[in-house]
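Report on one structure; see the data block that follows.
One protein chain is absent from this view; the other protein chains keep their places.
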Amino acid sequence: MIRFLKFGVPLLVFGILVVFLAIGLTHDPREVPSPLIDKPAPRFQLTRLEAPQRSFSPEEMRGKVWLLNVWASWCVSCRVEHPLLVDMARKRMVPIVGLDYKDQRPDGMKWLSTHGDPYLVSAFDDEGKVGIDYGVYGVPETFVIDKQGVIRYKQIGPITQEALERKILPLVRKLNG
Amino acid sequence: MIPELGHFALVVALALALAQSAFSFVGAATGRRALMGTSRSIATGQFVFVAGAFAALAYSFVTSDFSVVNVVQHSNSKLPWYYRFAATWGSHEGSMLLWTLMLAIWTFAVAAFSRHLPERLVTRVIGVMGLVSVGFLLFILLTSDPFERLIPAAAEGQDLNPLLQDPGMVAHPPMLYTGYVGFSVAFAFAIAALLEGRFDAAWARWSRPWTTAAWCFLTVGIMMGSIWAYYELGWGGWWFWDPVENASFMPWLAGTALIHSLAVTEKRGTFRAWTVLLAIVAFSLSLVGTFLVRSGVLTSVHAFATDPRRGIFILLFLVLVIGSSLALFAWRAPRVGLGSSFAPVSRESMLLANNVLLAVALAAVMLGTLYPLFLDALHLGKISVGPPYFDAVFFPLMAPAVFLMAIGPVASWKHAALPDMWMRMRWAFGIAIVTAFLLPFVLGRWSPLVAFGLWLGLWVVAATIAQVWQRLSSAPQRGFAARVRAQSLSWYGMHCAHLGIAVFIFGVTIVEGYATERDLRMAPGEHTAIAGYDFEFKGTHELPGPNYTAVQGDFDVRRVGSSDVFLELHPQKRTYAASGQTQTEASIDPGLTRDLYVSLGEPVEGDAWGVRVYYKPFVDWIWGGCALMALGGFLALCDRRYRLKRAASVPAGAAAARP
Partner (left out) sequence: MKAILAALLLALAMPAFGQADEVAHPDPNVERRLKDLGEELRCLVCQNETLAVSQAPLALDLRNEIREMIRQGKTDDQIRAYLVARYGDFVLYKPPFKPITVLLWVGPFALLALGIGVMAVVLARRRAAPVPPAPAADAQRARIASLLAGEPPARGGDG
């Protein structure tokens, strides 16, 4: 009996392989999940984009659920999600703080005045060091941070309507209690 | 008009492929010679129409017909004609058509060169290949049509990816695909054998030349890919364990195991079920490789533009073809029964060890390649598995196989005496150990890994020389020339291929052990020295090309201590007009004992540039070894016994005498 069973082993192994390959079709191999989920948002202190003499630090947002949106004037995909953010800001859905990543101040400010400024404030990360601390590898990226300053979700790539409705807004509602 | 004809040709080819399979299987099952007789002609017809479709696509590319979407996306009128031709297979759609063409060519070859084989077997083989053709033609027609039109036609094309505008890329895919697809013949033989319930030594003999031929092409294809990566990517690397490289390497490992297993089945009629399984696995790996590259399931520099719909189709095709073959195997193979017996030390047991080690190595490469996918699918996170893993796992597995490879040919069939083998090989063994110990000192620096690698290579070389000398000096013929001629081509082929592996090991060991590089900024007039060579940077100037403008750097190379410039190197940085992409073209001075390699980085302030200079000792031995392997396979292919006619005047017993 065992003799006959052993001839079926290749078929069995293939079957298992196919299951994994099929699941693999639904995943994106390039996406790098963040190890910072459920960890405190890394601390930083950066100048503000529009007011270089003032600074911003995530501690200022304690007690609120907020979004940290990483953007740049040279980023093409950011323009895709930007109208959504402007809309969110207008409807006061959730406070959004911008992180202007590896940009130049005049370019960043011009971009905001052209495309709209949904941000409470934009922190200016010209060297990209804060981006590295947050594990940013592609722009745009957005972090959902809770009242205690813990990162609860990372959106890789532009925020789509679907991601907003299915993941981000429900999470924000949940974190707000 | 031509693209429409090409598309139509594919539809006709599909119909013919369906007929080819249907008539072949029905004919073979019922024994109706009329039906069986049609299989060869239908297969020829299918080949003609697939070739016609391919010609139509090639024509569209060469004439820059920008009303064809594929041509617009992957070509440009300023592209030199040979790259316009190669662009035919520079895209997913085009390369699938190339796959299908190769399949049609192999089918035609089987139809043409198998007159001496039993009719039923050949009919079934052609039938199986017909089924595979049906799958590919359907895939092309339903999801990947290269003849899609663009109305209105574009004025100019978007250009072939600059990385592909290179002679290596012209030759590499056709060779590689010929190899991949060639395993479908071995696969078809295996399925035919399972269907017939007959797999004996004769079946192995018929299957063997086809398998060896496919293996040769695959070896050359992989070698070309490696050479291309070395000189094109600008960093001097030649193998990255990239998922798509692994996807080509796994069928190669299976194919190598298969040609050795076939040897046992042909000689002794044993390992039959295992050989059949390997034949199925080798081609299945070719198909899985196709899936991995085109479905978007793994990240790779090779990956074509992906589309989940294509991924689903290929996966379904995989399930059908591989699933049904393995099911057929599970059902029919148990009837095979045990083959002949052999002692624990014998040629059979050595080849068994060879197969076990190759199979484990294959499984290890597959495990490493697919593990990130497994973990991600189970939501256990994302990891990367790269060269550090594969190097750590693969070489320990292959080292014993290489060691055994040296003495395998010395072991007799059925029962070998270890003391006799030791007596024959003891000088080779001793010389290898001593030389391997001393050589690293000569080369510059002693390291255990280098000594070990050298020992493996030297052991194979010494053992081979010993065997060849012993065989020739004890041969009954008079005169050296007569003795040389008396040995079979397959025997020479075996030793040539094994020597190829030794040469390959030398190349890898020495290059990894002793290569040096300089990565620095140089202004015109500055010098840098590496491995006894002095490089002087003379500056850069602009150089126009057919469809690009290049900035060319000029380097004068002298031997340290001499003032004669014996070499000039001219690396370039090309900017392609159509796409705006930049491309580094390294400048390499190849040599038997070393390559000198210069490539430009980025411009720095003033006239200075970032420059990378590499000294790569014995790196060409890596590909020289691969070429020897392929040559060995080719020699074995040409062996007289594969060309014996059925009605032989030689008594049947004599043919099996020599290995």
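We just call them A and B in the order they show up, numbering each chain from 1.
Everything that follows uses one rule, which is that a contact is a pair of C-beta atoms (placed from the backbone, for glycine too) under 8 Å apart; a residue touches a chain by one contact, two chains touch by 3 or more.
A quick note: this is a predicted structure, and the numbers were derived from the prediction, not measured.
In the complete complex, the hidden chain is touched by one of A:S55, A:Q104 or A:T160, namely A:Q104.
Residue in contact with the omitted chain (choice from B:S21, B:S60 or B:S300): B:S300. Check B:H92, B:R294 or B:R612 against the missing chain and you find that the one touching it is B:R612. Remark: the omitted chain is touched by one listed residue; of B:A29, B:L397, B:L489 or B:A577 this is B:L397.
In the full complex, chain A touches the hidden chain at residues 30, 32-36, 102, 104-105, 126-129, 132-135, 137-138.
Not every partner is drawn; the one left out touches chain B at residues 31, 118-120, 235, 240, 242, 270, 299-301, 338-344, 348-349, 352-353, 356-357, 359-361, 363-364, 367-368, 371, 375, 380-389, 392-393, 397, 519-521, 601-605, 608, 610-612, 647-649, 651-652.
Please note the rule applied: only the chains that are shown with their structure count from here on.
Mean C-alpha positions place chain A and chain B at a centre distance of 42 Å.
Contact residues on chain A toward chain B in their complex (touch as defined above): 3-4, 7-8, 10-11, 14-15, 17-18, 20-33.
Those residues of chain B whose C-beta lies close enough to touch chain A in the complex are 273, 277, 280-281, 284, 288, 291, 295-299, 308, 311-312, 315, 318-319, 322-323, 326-327, 329-330, 333-334, 370, 372-374, 376-377, 381-382.
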